[in-house]
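Excluded from the complex is one protein chain; the other protein chains are retained at their positions.
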Amino acid sequence: MLHSDTRRLSYNDTDPAGILYYASWFPKMEALLSDFLYRHGYRQDHSLSARGWTTVTRATECEYLVAAKLFDEIRLELRIGRIGASSFQVAYRMVRLVDDALVSRAVTTLVLVDADQRAIRIPADFRRQLEEWAAA
Amino acid sequence: MLHSDTRRLSYNDTDPAGILYYASWFPKMEALLSDFLYRHGYRQDHSLSARGWTTVTRATECEYLVAAKLFDEIRLELRIGRIGASSFQVAYRMVRLVDDALVSRAVTTLVLVDADQRAIRIPADFRRQLEEWAAA
Amino acid sequence: MLHSDTRRLSYNDTDPAGILYYASWFPKMEALLSDFLYRHGYRQDHSLSARGWTTVTRATECEYLVAAKLFDEIRLELRIGRIGASSFQVAYRMVRLVDDALVSRAVTTLVLVDADQRAIRIPADFRRQLEEWAAA
Partner (left out) sequence: MLHSDTRRLSYNDTDPAGILYYASWFPKMEALLSDFLYRHGYRQDHSLSARGWTTVTRATECEYLVAAKLFDEIRLELRIGRIGASSFQVAYRMVRLVDDALVSRAVTTLVLVDADQRAIRIPADFRRQLEEWAAA
């Protein structure tokens, strides 16, 4: 994996059934990706002015395989997935620490867009970077 | 559609890019579904004791087609989609009021489970209800 | 009251104890205020360019008087409170529909700032507007 974060599920992450609230992963996924890109010099908020492009989320999906519970410690892992002409995928795995159970998995598709929000082809330098990450 | 809710996007729904934060739809989708089921006599928190089964979210996916912005009024619509042996899908459409643009669409897959969280076949009476909703 | 919104508490609003999660009111308070100001011609995101000032949240507080539960219908009410030299307060009441119980009350203090985020005196025209709202 390229980046990860381990968290104990809290009251905000769980619902009256005592299990993970399904929407809880999405902000954590974004925070992990934003932190990963920031550490590699890709500030998304400066990207348009610095590079002429930025990314927008085109789609996301998540599967819930095991019912994670309040106080479970979960490691959220990030990988780079399929790379297209103007988009790439970020894959996430949510793993319960106590038994390495795969609790959830998710994929988000990001598209590179210009200042007018039109999709552009991934520039060569960023494509090389993505391919390097995907091969890691 | 079976149920809907119209909301103006607020600061909590949007990010520093000034557009919808991708995770914002998921709690709104759940709230709309929970309210819909509640109005039809299906309190999810009483379902296990009243009927012997409850639902868990097995998967969700969402596409972002148009960049919704702060203060846009959006109608979130709910429909019942594909009905399987032990699962059914709830389909959502997010429509911008000012021009009827389809901003996003999403699908959530719910599985019926017993008290031990094992998937069960959808009981005949609830299947009839689902089919009635799907045909509406 | 000046503005209100009625919502049924959902899974996202409640925690494994089956009662309201204490942080749930704050985004709802902001959404109600943003909608109120928008309806009266005060778009916060255009305020700096249109008027030379905007508002920032300086403080917020909330009391939890009754334990609201999943599926309770709650009316969130907004009033304008104390008006200072450069700040004003927005007061909220959360009322349970079924028995008119006051579930929570909250106050947020907003400060008017210029483009450099320095506090400014409330301009005369906006002060008149605030006083009109406070007297309503």
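Per-chain residue numbering starts at 1, and chain names A, B and C are given in the order in which the chains are listed.
As a convention for this text, a contact is a pair of C-beta atoms (placed from the backbone, for glycine too) under 8 Å apart; a residue touches a chain by one contact, two chains touch by 3 or more.
Only a predicted model underlies this, so the values are computations on that prediction, with no experimental measurement involved.
Given the contact rule set out at the top, which of the displayed chains would the hidden chain touch in the full complex?
When the full complex is considered, the omitted chain touches A, B, C.
Which listed residue (B:12, B:47, B:86 or B:129) would be found touching the missing chain in the intact complex?
The one listed residue touching the chain not shown is B:12.
From the list A:2, A:48, A:70 or A:134, which touches the chain that is not on show?
Touching the chain that is not displayed is residue A:70.
What residue numbers in chain B mark contact with the hidden partner chain?
For chain B, the residues touching the absent chain are 11-12, 14-18, 21, 23, 70.
Can you name the residues of chain C that touch the chain not displayed here?
16-17, 19, 21-23, 26-27, 30, 44-45, 54, 56-64, 67, 108, 117
Can you list where chain A touches the absent chain?
7-8, 10-12, 18, 27, 30-31, 34-35, 38, 43-45, 70-71
What we mean here is this: only the chains that are shown with their structure count from here on.
Which is it for copies chain B and chain C: same residues on both faces, with over half shared, or different residues?
same
Determine the centre-to-centre distance between chain A and chain B, using the mean Cα coordinates as centres, and give it in whole Å.
23
Roughly how far is chain B from chain C, going centre to centre by Cα mean, in whole Å?
It comes to 28 Å between the two C-alpha centres.
Residues of chain C that touch two or more other chains: which are they?
Where chain C meets two or more other chains at a single residue, that happens at 11-12, 18, 70.
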